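Note that this complex is displayed minus one protein chain, with the remaining chains in position.
This part shows subunit A:
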Amino acid sequence: MAQPFDLTLIWAGIIAFGVMMYVLMDGFDLGQGILFPFAPTEHHRDVMMNSVAPVWDGNETWLVLGGAGLLAAFPLVYAVFLPALYIGVFLLLAGLIFRGVAFEFRFKAKTSRYLWNWAFAGGSIVASFAQGAVVGAYIQGFATENFRYVGGALDWLTPFTVITGLGLVAGYALLGATWLIMKSEGEVQQWAYKIAPRLLLAVLVVFAVISVYTPFVDARVMSRWFDSFSLLWILPVLAMYCAWVIYSSLKQKREGTPFVATMGLFLFTYLGLLGSKWPYMVPPNYTLWDAASDYSSQLFLLLGFLFVIPIVLAYTAWTYWVFRGKVKQGGYH
């Protein structure tokens, strides 16, 4: 079939966008769960949960779409990552299940509420850690032969992936805290202001470790960044600028800026990561063109997406609009 466009590139863009959407949106609500054990009172926890209750479900649908979309556009990624991260994927799903039912049951529970608190916190932390470890595993690369994963069950679990796992936990916690600043007031907001700078510090430390470490994990990354001066350097610079904005806006007690700047920090770090690995989709052996599905399948799905995704985005925006504003005592009424 004639191929007027390189659909693989378009799909790479769509998937990259979808992953970013998922990370930012589910990130702040996973963050609530991570911060849950540290909240001083049950009232804090009520507000935290209420601040994300109307939207978390839609957020997780993006994960399902990510899974199915990968299978459709880059089946190799789906067929290598999932076997390689087998145990991690199970932990991720189990974490999400517990978190999901905790959302449902905590509000109905009275005496057993503490159990659902733990289910929510534990599920969120495990799920976030597992996602961070996936990022680390991606940077490390996978043992593949003839388009199949051939490594062991726990190859992905290395000191490096533990660090990236913890890094994402800290990052989501920061997103969660700055989201809370925006959505709450009074003592809950004060508390969020207090913890946010510490989380920022934790995030920066982990980012520094990862940045130093990554080039040693993967020589190709090393040469990309250091062989000749590249435009890529603008990304870490922008990320650092975002970190500075977070810090100063927290000091000035601004409400919206810290959250927006944290999203910027995530975005530029993410782009930096993509830039390091480009065009490898299943490192170290396969590029995105190796991983792609058939042209006609890509086309078949793209036509539908072009039509449906704008509607989905419009609906999502509408939900956020409906639930805009601060969480008042006791939630949205």
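Basically, contacts are C-beta pairs under 8 Å (C-beta built on N, C-alpha and C of every residue); 3 or more make two chains touch, one makes a residue touch a chain; residues count from 1.
Everything below uses one rule, namely that contacts and distances are computed from a predicted model.
K.L.:
Absent chain per UniProt: "Cytochrome ubiquinol oxidase subunit I", "Branched-chain amino acid ABC transporter permease", "3-oxoacid CoA-transferase subunit B" or "Aspartyl/glutamyl-tRNA(Asn/Gln) amidotransferase subunit C"?
P.N.:
Of "Cytochrome ubiquinol oxidase subunit I", "Branched-chain amino acid ABC transporter permease", "3-oxoacid CoA-transferase subunit B" or "Aspartyl/glutamyl-tRNA(Asn/Gln) amidotransferase subunit C", the absent chain's UniProt record names it "Cytochrome ubiquinol oxidase subunit I".
K.L.:
Looking at A:48, A:72, A:242 or A:271, which residue reaches the missing chain?
P.N.:
Hidden-chain contact among the options goes to A:72.
K.L.:
Looking at A:38, A:114, A:278 or A:300, which residue reaches the missing chain?
P.N.:
A:300
K.L.:
Where the complex has a chain not shown, which of A:100, A:215, A:236 or A:284 is the residue touching it?
P.N.:
Looking across A:100, A:215, A:236 or A:284, the contact with the absent chain belongs to A:100.
K.L.:
Spell out, residue by residue, where the missing chain touches subunit A.
P.N.:
For subunit A, the residues touching the absent chain are 46, 50, 53-55, 57-58, 60-61, 63-65, 67-73, 75-76, 78-84, 86-87, 89-90, 93-94, 96-98, 100-101, 103-105, 107-112, 147-153, 293-294, 296-297, 300-301, 304-305, 308-309, 311-312, 315, 319, 323, 329-333.
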